[in-house]
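Yeah, one chain of the complex is gone here, protein chain that is, but the others are all in their spots.
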Amino acid sequence: MDLTWNAQEIAFRHEVREFVQAELPADIRTKVFRHQRLDKNDYIRWHRVLAAKGWGAPNWPVEFGGTGWNPLQRLIFEIECAKGGAPRLLPFGLGMIGPVLMKYGSKSLQDRFLSRMLTVEDWWCQGYSEPGAGSDLASLKTRATRTDDGYVVNGQKTWTTLGQYADWMFCLARTDTEAKPQRGISLLLIDLRQPGVTVRPIRTLDGGVDVNEVWLDDVNVPFENLVGNENEGWTYAKYLLGHERTGIAGIGHCHRELQILKTLAAQTLIDGEPAIRNARLKEKIVRIEIDIVALEMLLLRVAANSDQGPGPQASILKIRGSEIQQDLAMLQMEVMGVDTWPYDPVWMEADAAFSGPGAEFAAAASAGYFDMRKTSIYGGTTEVQKTIIAKMILGS
Amino acid sequence: MDLTWNAQEIAFRHEVREFVQAELPADIRTKVFRHQRLDKNDYIRWHRVLAAKGWGAPNWPVEFGGTGWNPLQRLIFEIECAKGGAPRLLPFGLGMIGPVLMKYGSKSLQDRFLSRMLTVEDWWCQGYSEPGAGSDLASLKTRATRTDDGYVVNGQKTWTTLGQYADWMFCLARTDTEAKPQRGISLLLIDLRQPGVTVRPIRTLDGGVDVNEVWLDDVNVPFENLVGNENEGWTYAKYLLGHERTGIAGIGHCHRELQILKTLAAQTLIDGEPAIRNARLKEKIVRIEIDIVALEMLLLRVAANSDQGPGPQASILKIRGSEIQQDLAMLQMEVMGVDTWPYDPVWMEADAAFSGPGAEFAAAASAGYFDMRKTSIYGGTTEVQKTIIAKMILGS
Amino acid sequence: MDFTYNDEQRMLTDSLRRLVSDSWGVEQRRERAGQSALDQKAWQSLADLGVAGLLVPERYEGFGESPATLVAVHLELGKGLVSEPVIPSAVMATALVLNSANEQIKTECLPLMASGSLVCSVAYLEPGQRNACRPATTHAVHEAGSYTLNGRKKLVWQGASAGKLVVSAVLNGETALFLVPADAQGMAVQDFPTMDGYRCADVELDHVVVDEAALIAQGQAADDALASAMDHGVAAMCAHAAGAMDRLVEITAEYLKTRRQFGRPLADFQVLQHRLADMLLHKELATSMAYVAATALGESDAAERRRLLSLAKVSVAQAGCSIGQSAVQLHGGIGMTAELEVGDYFKRLTHMDFLLGDTDFHLRRLEELLEG
Partner (left out) sequence: MDFTYNDEQRMLTDSLRRLVSDSWGVEQRRERAGQSALDQKAWQSLADLGVAGLLVPERYEGFGESPATLVAVHLELGKGLVSEPVIPSAVMATALVLNSANEQIKTECLPLMASGSLVCSVAYLEPGQRNACRPATTHAVHEAGSYTLNGRKKLVWQGASAGKLVVSAVLNGETALFLVPADAQGMAVQDFPTMDGYRCADVELDHVVVDEAALIAQGQAADDALASAMDHGVAAMCAHAAGAMDRLVEITAEYLKTRRQFGRPLADFQVLQHRLADMLLHKELATSMAYVAATALGESDAAERRRLLSLAKVSVAQAGCSIGQSAVQLHGGIGMTAELEVGDYFKRLTHMDFLLGDTDFHLRRLEELLEG
C-alpha cells in the first residue's frame, strides 16, 4: 500500500491540465462555468480536439483507438477536464454502446461504428427506458418483429438524453414475447434518420429540454444491426450498465462546481458583506469539501481495485455522487438567494440577448438546483442502489 | 378558531407553576436538574404531594378521584411540572392500567386498586414485552394455565421499567394456545410479592438499571385478578397502548431539557469563551427551539381535537418527541465536550461521595445521550410509527 | 385556544376550496402565470369571496378578520398554488397601509383594495439588498408641496399587476413610505416571470413626483409599517406553504397507490412508505408553525412576535424543501418533468425560503434574541 502519487501520475495530471487550458475553446469554457446550455456543436468540437490529440477515447483499449489508460489515469483526466471547464464526454458511444460492441459486437459492427465514435461522426443515444419501466427494465414493451430483411420495431422510449441530436439509437426490444420477462430481449442499433421515428422533447422542471421521448413506428432494422445474438440483449444491457463504475460519481463535476461555488461565495455580497464571511455558509462549504475528498478517495480505492468485480462501492459512489452534486447546486442557489427568483428558461441560452435581472449566475443557480434533482433518480435511483447494497451485505 | 390562550388557561398555568415552585421538595428538584437517579421514594413523595392537593390523577375523571381536566389543562400541567423540576408521573398506574380498569375492570377491581394509585400505595409495572417479541405483541409466549382457584403463570417478561420497585404487574399472558396469535390472550394482575417471581435488572449502555427482566415461575393469580374477560386481553392491550396520545411526546421533558441546555451553554466555557457564543451551537439551540415550538403546537391541535379518533398525529408526536429528546441530550453532551469522557455509573447517584472529575453536569451529559437513544425504540419504534402513518395515508 | 373553524371560517374555506379547484387547475394557473397582466376575472372571484378584504377593518369596508382566519384562507390558497397578488396586496400592502396615520390614504385605498378594484404591492428591496428592508439608495426629496423620488427597486412581488406601489425611500436620513401610482410619470416597471409561477418586477423611479398626501409614513412609523407588512407576509406565506405541502403530500400518496413497478404498486415498498410518512410529518409540523405564525400576529411584544415569526419561517421553509425533494424523488423521472404539477409545488416551496427574509436572515434574528 502506497498512499502517495508517483512522479508519473503527477506529470500526467499536469499534462492534462495544460492541454485543457490550451486547447479547450474559450467560448465553451465560458458556457460551462456559467451553466449555460451547450449546443450540439460544442460537444462535437471538444471531442474532436481530444481525438486530434489521441485522447478521443480515454476508457478504451489502444487496439480500438483508445488511450489504454488505467483507471487512475482516467480519473485524473476526468477531474482535470472538468476543472478546466470542458464539457463532459458524451457517454452514449464511448461509455455505453462502444464497450458492448467491443465485447459482443461482430467485427463488421466494430469496423463500422467504433472509430466514428471518437470524433462523434454519429451521435448516439440510449433506448432503454420506457414509460412505465423506469428502474425496471424487465417490463419493457417495445417489440421487434422479424421480417425477411430484418426487424420492424414498434414502441416508445423515454428519458432519451440529448436524443434530439441523435443519429443512432442502441435499443432494447422484445424479440420473443413468449419468454420470461428478462429473456427474449435483443439489442438493436437503429438509424434514427428514417421515417417512423418521432422525437419529442420532455420539458423538465427548469424549463430545459435535455431528455426526450422517442416513438418508433414500424421502424426498420436490418439483421446486421443486431448486436450479438437474438434474445440475449439482457446480458449486454447488464454489461453496458455495469461497465462504468467510477464515472457515475461525477467527481469531475463536483470539483468544478465546488470551484464555482467558492467563486460565487467570494464575489457575492449579502447585504453588503461577502457571502464567504457568512458563518453558516463557510461550514457548509467546508462540509462539502469533506464529502468531495471522501468521494475521491473512495473512487481511487475502487479504481485501483478495478480487477475485482463490482461491489457495493459502485452503488455508494452513485449515491454519494448524486447527493454531492445536489448539495453543490443547492449551495450555489443559497449563495445567490432571492436573486434566483426571477427566471425564464431562455436566459440559459448562451446567445440570449437578455439574461435576466439578477447577477450573472443568479438564474442558472436556481435552475441548476432543480435540474440536479435528477441525479438521484437516473441511472438507478438512490433507493434502487441502497437495495443493491443491502442485498450484497445480507446476501438475500 | 381562536389561537390565543384565554384567561382561565393563563390563570391555571400560573397556579400550577406556583404550586410546583412551592411544594416540590428541593432535593428532588436538584436531582432532576442534575440528571441524577431518582429513588423509589422520590417518586412516591411527589405523587403524594400532588394527591394531597387533589391533583393525584390529572388524566382521570372526577368520579375516580381524578381532576377531570381537559386535554389542554393536562398539557399545561405536564409542561409546568417538568419545567419546575418535578419527576415525571409514574405512568404504569395512572396512564396505563388505571384507565383500563375504569373501562373494562370489574367494580371490585376498581375499588381495590384505583384509589391506591393516586398515592402509589402499590407500585405497578408493565408485563407486556417479552424477549423475542419487541414491537410484536402477537407472538408472546407467557402462559396462564387454569386451575381450580385461578391461573398459574409461567413465562418471562422484559423491558419492565422500574420493575425493581414493583408490587404489582399487569401482565399479558396466553390463556388459549389453540387460538390465533392475537386471540387467546388475557390481561392479569399479578402480585409480585410472592414466590416464583424473579426480577433481574438489565444494565443499559449508560450503566443504569431502569429496566428489568421478570421471570414468572408457577406464579399464582386468583380469578378475581383477571381483567375483563378471558382471552380478550388483546382488546384491552390495544386500548391501554392507544389511550395516551399526547404524553408520549415528552413535551415537558423537552422544555426542561432545553432550559438545562441553555443554562449549560451560558455557564460552560469552551477554551475560555462561553459556549453560548459559539455560532454553531447557537444555531443548534435555535433549531431545537423551533422543533419544540412546532411539537407543542401540534400537541395543542391534537389535544384540542381529542374527540376525534387517533390519527397519524399520535405517531408523529411520538417520532418527533423522541428525536427532540435525543437531540437535546446530544447538544448537552456537545456543550460539555471532552469533559464527558470520564464516567462511572456511580457518579449518577445523588449521594455519591464523588461525582467525577469534570464539571457538575459533565458525566450525566454523556450518559443522558446514550440513555435517550431508547426513546426511538420503546413504545413502538420510529420505524413502526412510520409504518402506521403510511398505512393511514395509503389505506393499505 | 380553539382549533375548530367557526361557521364563517367553515363557509369561507369551503367556498374557497371549490373556487380554487374549479379555476386554479394546472393549465389555468400556468397560463395566467405566463402573462404579465393580472387576470381581472380570477382576481375578482377571489375578492368576491372576501380574500382581498380579509384584513381590512369593517370601517374601511372589509371584514376585519383575525389572524386565525388568515391562516385558514392561505392554507386553501396554497393548496391550489394561487399566484394572484393576495400576499403582496391583500396582506402586505394592506397591513402596511393600516399602520399609516394618513387617514386619507386609508379611506381612499382600503375599500378599493378590499373590493378587489385596487391591487397594490410593496417595493422595498433595492439592488444589492437581500434581506434588508430599509431603503438605502432610493431617495425622496420634499419641495413645494410634493415629493420627488429617484432610485431603483427590485423583485417587487406581482409588481406589474399593481395599480399602486408602496415605495420605500430615504427622506432626510429616515425611512419614508409613499403610495405611488404605477403609471406615474417617471416610473418604469419591468416585469419578469419567476421560477415558482409568480411574477415580479424591477421598478425604476426617475424623478417621480407625488403629492404630499402620498406619504404613508416616515421615520419609526415607516419602519414599523414595513415591519408589519413583513410580519403579515411571513404569516400568510407560512400558511400558503403549508397548504401547498398538504396538496403535494396528497398528490404523492395518490401516485404511490397508482404507479406500479416490479409488479407491485409503489405504495407496497416500505422505504417509499416511510418517506411518505416523513412528508406527512413535516407537513403537520409546518401547519402547526403556520398557526404559530398567526398567534405571533396577535402578540404585542415586538421581540416575541419576531421570534415566533422567524421560528415559523425557518421551520416552514425547511419542511417545504424536504417535502418538495421527497415528492420529486418518490415520483421518479416523471417528477422531474413539467408534465405533472409536482414540480410547480416543489418550486413554490423552494423559493419561499428566499422571499421575505431567507433562512440565514431569520436564524440570525433568532440567534441575536438567544444571546439576549
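Lettered A, B and C in written order, each chain numbered from 1.
Just so we're on the same page, a contact is a pair of C-beta atoms (placed from the backbone, for glycine too) under 8 Å apart; a residue touches a chain by one contact, two chains touch by 3 or more.
Source: prediction; values computed, not measured.
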Option from B:P25, B:G150, B:G207 or B:G311 whose C-beta touches the chain left out: B:G207
Contact partner of the left-out chain, one of A:Q36, A:N225, A:Q313 or A:T375: A:Q313
Residue of B:Q182, B:N220 or B:N278 touching the missing chain in the full complex: B:N278
Options C:A37, C:A213 or C:V271, residue touching the unrepresented chain: C:V271
Residues of chain C (touch criterion as defined above) contacting the omitted chain: 269-271, 274
Chain B residues touching the omitted chain (full complex): 129, 133-136, 139, 158-159, 202-205, 207, 269-272, 278, 280-281, 334, 337-344, 356-357, 366-367, 369-370, 373-374, 376-378, 381-383, 386
Contact set of chain A toward the excluded chain (per top definition): 1-6, 9, 72, 276-277, 279, 282-283, 285-287, 289-291, 293-295, 297-298, 300-301, 304-305, 312-313, 315-316, 319-320, 383, 385-387, 389-391, 393-396
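Following the convention adopted for this analysis, only the chains that are shown with their structure count from here on.
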Averaged-CA centre spacing for the pair chain C and chain A, given as whole angstrom: 39
Distance from the mean Cα position of chain C to that of chain B, given in whole angstrom: 42
Per-residue overlap in chain C, given as positions that touch at least 2 other chains: 363
Numbers and ranges of chain B residues touching at least 2 other chains: 279, 283
